[in-house]
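Removed: one protein chain of the complex. Kept in place: all other protein chains.
Should a chain be cited, it is by its letter among A and B, assigned in written order, with residues numbered from 1 in that chain.
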Amino acid sequence: MSALIENLDPLLRALGTTVLILVVSAVGSLVLGVLVTVARVSPIPVLRGAAFAYVQVFVNIPLLALLLLFVFALPDAGLLMPLTTTVIVVLVVYEAAYVAEAVRSGINTVAAGQVEAARALGLRLSQTLRFVVVPQAVRAVVQPLGNVMIALLMNTALAATVGVVELTSAVNKVNLVAAQPIPIFTAAGLTYMALALAIGLAAGRIEKKVAIHR
Amino acid sequence: MSHSGAFLYDAPGPRARRRILLGSVVSALVLAGLLALALVQFASRGQLDADRWTPFLDWPIWSYLLVGLRGTALAAAVVAVLSGAFGLLLAVGRLSQHRPVRWLSTGYIEVARTIPVLLLIYLMLFGLPAYGINLPLLWKLAVPLTIANAAVVAEIVRAGVLALPRGQTEAALSLGIRRGQAMRFVVLPQALRHVTPSLITQLVSLIKDTSLGYVVAFTELLYRAQVLSAYNRLLIQTFLVVALVYLVFNGALSYLAARLRTRVRRQVAPPSGPTEQAADRELETPVVR
Partner (left out) sequence: MRDIRLPRRRLPLITAVLATASVAIAGCGSSDSSDAVPGGGGDNEAAAGLDAVYEDAPVADDELILPESTMAEIKERGVLRVAAALDAPLLSQQDPSSPDDVEGFDIDLAKMLAIYILGEPNIEIVPPASETREALLQNGTVDVVFNTYTITEERDEQISFAGPYFTSGLAVAVAADNDDITSVEDLDGRNVIVGANTPAVTAVPEVAPGAEVTSFATDPQAVQALVQGRGDAYVQDYTLLLAAAAQNDDIKVAVQPFTEEPYGIGLPPQDPDFKDFVNTWLTEIEDDGSWAEIWEATLGTVVEGDAPTPPEIGSVPGS
């Protein structure tokens, strides 16, 4: 325990870094992911193809490989950004693919008959989306998106492998000096669980808000 | 004409078709422009020079990387088998009638799902040796991955079981089969067939996770890429090539999963009420790490 208290200051700062990366990447990936979904369901074949390719690339290539590519390799082509910024960029483009998948399957839960009914009533595409599809899809999508955000939290730990001092990296450093792995790693694990729980609770509340009461 | 958004709009008329064509041209131009920008940037730093790419046409480099790919496959296979078995047990445990078993399984799943694998790997690598626990390299990677993946597999299987109509269990029970047997012979076989696509998707995510072998210096693809790039100093080329290898292999698996998914969906009764729709959604939601 003593090791935790002695190193509370750097550990808290590292936790701050983790939360910062989490929040910025979460917002970024949600926005980008929705844009990718829009392209994915758009009537324009080129955009659909591009969005499909985008999702395939980031769902099938390991995040760690992307991190190494962006942090250590791309600067050779003149693309150099600060470490934490680079990590956030990689997390945003990576998780956006998962956000897009979740949102798309949310849209797919809306029965085709509903859309047809809306069209039969003379609603335009934008109106169909706004009044029929999105309100129903949102409900189906909150929980999966919550899971994507928890996965994002887990993935922020990978920043440690490229030299960013976030929570995982910091506890590892503290342990190397203090050599008290059990209390140190347990505390870190509990912190991650608490953050994940917070995301889960938030998702639950939002889900309740958008639920229809039949 | 049955892409995922197709049901959102009518078959386009002449005016809409013109607009779509225009949109296609514009977006193609924009995408091509972005690509050209990237290529110009790469070329300006000499990254497109032939001599930076031709080494990858030689067999020795590929044989070097293939040894890494073998390690990736080995680690993935070990973790897939272990977390498959363990995950199945956990799923059954979470659905069990016995409260302690249910609580234990649920508790494990919730904990394991919310701890970063890297933290577990660091614990294995730097923490546990202090207590005299020092596993071989493969297991320093495989144990943390199994701990995490088993929980995900358990959730996928459980979703599959829950999606199955209750009548299946009830019919089995009314025939006088015991609960455990009903689970084993009636529920699980059907549930597993329905969640096979999700399990394959999870296999892809597991293969991606084996790249953490890089951290423990286990010989897998990404670790070999790192050693290779340190030697040949072709970082961009090496990592792009290796990313492509991952894309090809995992892409093939993802494609398989997508094919199976449409087949399974056709086999399951067409969604009519909200319950089945919810079930369908559970089956489809990609499980992510």
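The rule we apply is simple: a contact is a pair of C-beta atoms (placed from the backbone, for glycine too) under 8 Å apart; a residue touches a chain by one contact, two chains touch by 3 or more.
Quantities reported herein were computed from a predicted structural model and do not represent experimental measurements.
Q: In the complete assembly, which of B:192, B:217 or B:244 touches the absent chain?
A: Counting the whole complex, the residue in contact with the absent chain is B:217.
Q: Which listed residue, B:125, B:159 or B:243, touches the chain dropped from view?
A: The missing chain is touched by B:125.
Q: Among B:23, B:55, B:165 or B:251, exactly one should touch the missing chain; which is it?
A: From the options B:23, B:55, B:165 or B:251, the contact with the absent chain belongs to B:55.
Q: Taking the full complex into account, find the residue in B:45, B:70, B:102 or B:193 that is in contact with the omitted chain.
A: In the full complex, the listed residue that touches the missing chain is B:70.
Q: List every residue of subunit A that touches the chain not included in the displayed model.
A: Listed in rising order, the touching residues are 72, 75, 80, 83, 161-163, 165, 173, 176-177.
Q: Mind pulling the subunit B residues that touch the left-out chain?
A: Residues 51, 55, 58-61, 64, 67-68, 70-71, 74, 125-126, 129, 134, 136-138, 215-219, 224, 226-235 of subunit B touch the chain that is not shown.
In this text, only the chains that are shown with their structure count from here on.
Q: Roughly how far is subunit A from subunit B, going centre to centre by Cα mean, in whole Å?
A: A distance of 16 Å separates the two centres.
Q: Can you check the complex and tell me which residues of subunit B touch subunit A?
A: Where subunit B meets subunit A, its residues are 3-5, 7-10, 12, 16, 20, 23-24, 27-28, 31, 41-42, 44-45, 47, 111, 113-119, 122-123, 126-128, 130-131, 204, 207-209, 211-212, 214-215, 222, 225-226, 229, 235-236, 238-240, 242-243, 246-247, 250-251, 254, 271, 277, 280-281, 284-289.
Q: Flag every residue of subunit A that touches subunit B in the complex, lowest number first.
A: Residue list for subunit A touching subunit B: 40-48, 50, 56-57, 59-66, 68-69, 72-74, 76-79, 98, 101-102, 104-109, 111-112, 115-116, 119, 125, 128-129, 133, 140, 144, 147-148, 150-151, 153-158, 160-161, 168, 171-172, 175-176, 179, 181-182, 184-185, 188-189, 192-193, 195-197.
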